[in-house]
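Removed: one protein chain of the complex. Kept in place: all other protein chains.
Chain naming follows the written order as A and B, and within any one chain the residues start at number 1.
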Amino acid sequence: MSQTRKITYREALKEAIREALTENDKVFLMGEDVGRYGGAFAVSKGLLEEFSEERIMDVPLSESGFVGAGIGAAMAGLKPIVEVMTVNFGLLAMDQVVNNAATMLHMSGGQINVPVVIRMSCGIGKQLAAQHSHSWEPYYAHVPGLRVISIGTHEDARGVLQAALQSPDPVVIFEYTSMLNMEGELPEETIKVDIESAKIRREGTDISIITYGAAVNKCMEAAEELKVEGIEAEVLDLRVLRPLDEAAFLASVSRTHRALIVEDAWRSVSVSSEVSARITEKAFYELDVPVKRVCGAEVPIPYPLHLEDASVPQKKDIVEVVKKMIRP
Amino acid sequence: MKMQSKNTERGQQLLYQILLIRRFEEKAAEEYTKTKIRGFLHLYIGEEAVATGVIQALKDEDNILATYREHGHALVRGMDPGVIMAEMYGKQEGCSKGRGGSMHLFDKSKNFFGGNAIVGAHLPMAVGMALAAKKLKQKKITCCFFGEGAAAEGEFHEAMNLASLWQVPVLFVCENNLYAMGTALRYTHAMQELAKKGPSYKMASSTVDGMDLEAVMEASEKAVKKIRTTGKPYLLVCNTYRFRAHSMFDAELYRDKKEVDEWKKKDPIPRFRDSLLKQKLITQKKVDALEERVEEDVKKAIEFAETGTFEPVENLTKYVYSENQYQ
Partner (left out) sequence: MKEFLMPSLGADMEDGTLVEWRKKPGDPVTRGDIIAEVDTQKGLIEIEVFEDGYVDKLLVDPGEKVPVGTAMALIRTGDSETGQEKEQGLEFPVSEKEKVVLQPTEEHFDEKPLPQKFPGKRIKASPLARRIAEENKIDLSKITGTGENGAIIKDDVNKAIEQRTAPETEEKISETLPEKEPEKIADSGKSIRMAVAAAMSKSNREIPHYYLSKKIDMSKSLYWIKESNKERSVQERLLPAALLIKAVAKSLDEVPQLNAVWENALQIKNEINVGFVVSLRSGGIMVPSINNADLKSVSQIMDSLNDLIPRARAMKLRSSELNSSTITLTSLGEGGADTLLGVIYPPQVAVIGFGGIIEEAWAENGMLGIRPVINASLSGDHRATDGLTGNRFLTILNKNLQNPEDL
């Protein structure tokens, strides 16, 4: 058995950034309050002191501007890690991401790469209300040319950045603020993760729970509860939301013959709707019950806790739907 | 100085308002640490003279749009402290039925349009509201508060240009508290004399000491008069300072304690109080009585919020679409 160590999701992210900055002097971190403030969520706290203002760049509140600049810097030979404080502000830079980063390679007939890495914190919760509580991964997952990663585990928090920096194409990474304080186990040795495949976080034979991001943890907990009832649920973390690792979830469904897709985002036109469609298209004859989804309620996220909780899937919602699917 | 033109009663009312903001927010901070209030809580403490001075220069029919640091603006606009506190408690008796919380205070009856939490995103809306007033031949102006951080957003530039191009009655009030969250003005703006941005859009502008209520009053009255007579927009930069952290959970690694202490010496509240005392527009006894009244009103606000109720969860998807679709 290899040695493991305890680490928070936040520390895992920071270690990855530190490692990238140490290993490659073309890498720099740029974003709002990443330096002097210590990072809006303290992910980059201490890095300014460790490196320099050249490598840890505070930027004005000009999302379109600095994300665009990150894209330009990547086109011109640097390896920028652009941090957008939250996905909420990320929309101000959406044009740059969608119309520049995602299209450049294609428009130029394959000449120009945009190896930029854009990190955004995201997620619903903490009573931040309608403008600061979002799960907007589906917006980005819609766009060809982007590689969209959702970090739902400590392993990925530590490993994804390294893989993203190897990519010749633009990578958008979603990190979840609700998980920052969460402790997890990581092996002592360096972790290698890829940003191409989904990953089974828990094996099971009776149903495939397909999910990503902050919902991974909820699904794992739900699976443990279901085990007590004699139901073995497989939990598949999509991890890569674009391009989707369709082989992974089709294989899982072909084993279990039942699929439940869980995501915090709004139900309509979401990642789950895409996954559901592909299962129906490509694994129809493996299905023994209709594909089900547990998704966010279609409402801007309300401020009070009880309404916020009701807006996003909870463990018990997942447990209940699974039970109904298996024992109607 | 400028208060001479105002009567005693007016001075006392303003002192009440500025004190109310301070005490209300101090209490809010306390309730936050007890988890009665959640989400983000951005306090205005130190900056009260800006909202108090600007809003008193407006008429009731004028529109106001503010940022996520808007408790003061809502109070000066005349919204009930209890209803605001209930909103921060997430109770359905709150001004936004508890749906918005601290960052999203709204009251249409008072022409108070938030409570906007995406930095700079409300500036174009302000231009649109002013455009509507112009097209509808209404006399009202639209007042839009924002921080100097927002002035670095593309939307600031777009809104300024549109307002001036279309010649619509907007009062842009830049509350320059020197820090965009934790990043200082010098790291976010190449041109730090923010009022100079006005003329580049052919827009009138001026700068005022935002820690001096009377100066803010005078500057805003002048600006508002100009907008009403010309119908054109105006940029008013108020230099101010927040005494407290950006939000509750902020270790303030980015600024020096000495700097905060220096600014605290310019606290707008004692400054205004002493000015009133000096001008004999108020007595110390009256000041004490006002303090007591404020304390009582804050207490009532808390009681109102405490006794409020949570909306039933069945209502979750209310207010997503209008109930009267075809009216």
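In the analysis below, a residue touches a chain if its C-beta (ideal position, glycine included) is under 8 Å from a C-beta of that chain, and two chains touch if they have at least 3 such contacts.
What you see is a predicted model; the values in this text were computed from it and never measured.
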Given the contact definition stated above, which residue among B:Leu165, B:Met191 or B:Ala251 touches the chain not shown here? B:Ala251
In the whole complex, of A:Asp169, A:Glu232 or A:Glu246, the residue touching the missing chain would be A:Glu232
Chain B residues that touch the omitted chain in the full complex: 26, 29-30, 32-36, 38-39, 245, 247-253, 310, 312-314, 316-317
Chain A residues touching the chain left out here are 10, 38, 41-42, 45, 125-127, 177-178, 180-181, 206, 230-232, 257, 267, 284-290, 293-295, 297-298, 304-306, 309-310, 314, 316-317, 320-321, 324-328
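Everything that follows uses one rule, which is that only the chains that are shown with their structure count from here on.
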Show me the residue ranges of chain A that touch chain B in the complex, using the header's touch definition. 32-33, 35-38, 40, 58-65, 88-89, 92, 126-132, 297-300, 302-307, 310-311
Could you pull out which chain B residues touch chain A in their complex? 38-40, 90-91, 98-101, 103-104, 116-121, 149-150, 152-155, 180-184, 187-189, 250-251, 253-254, 310-311, 313, 315-317, 320
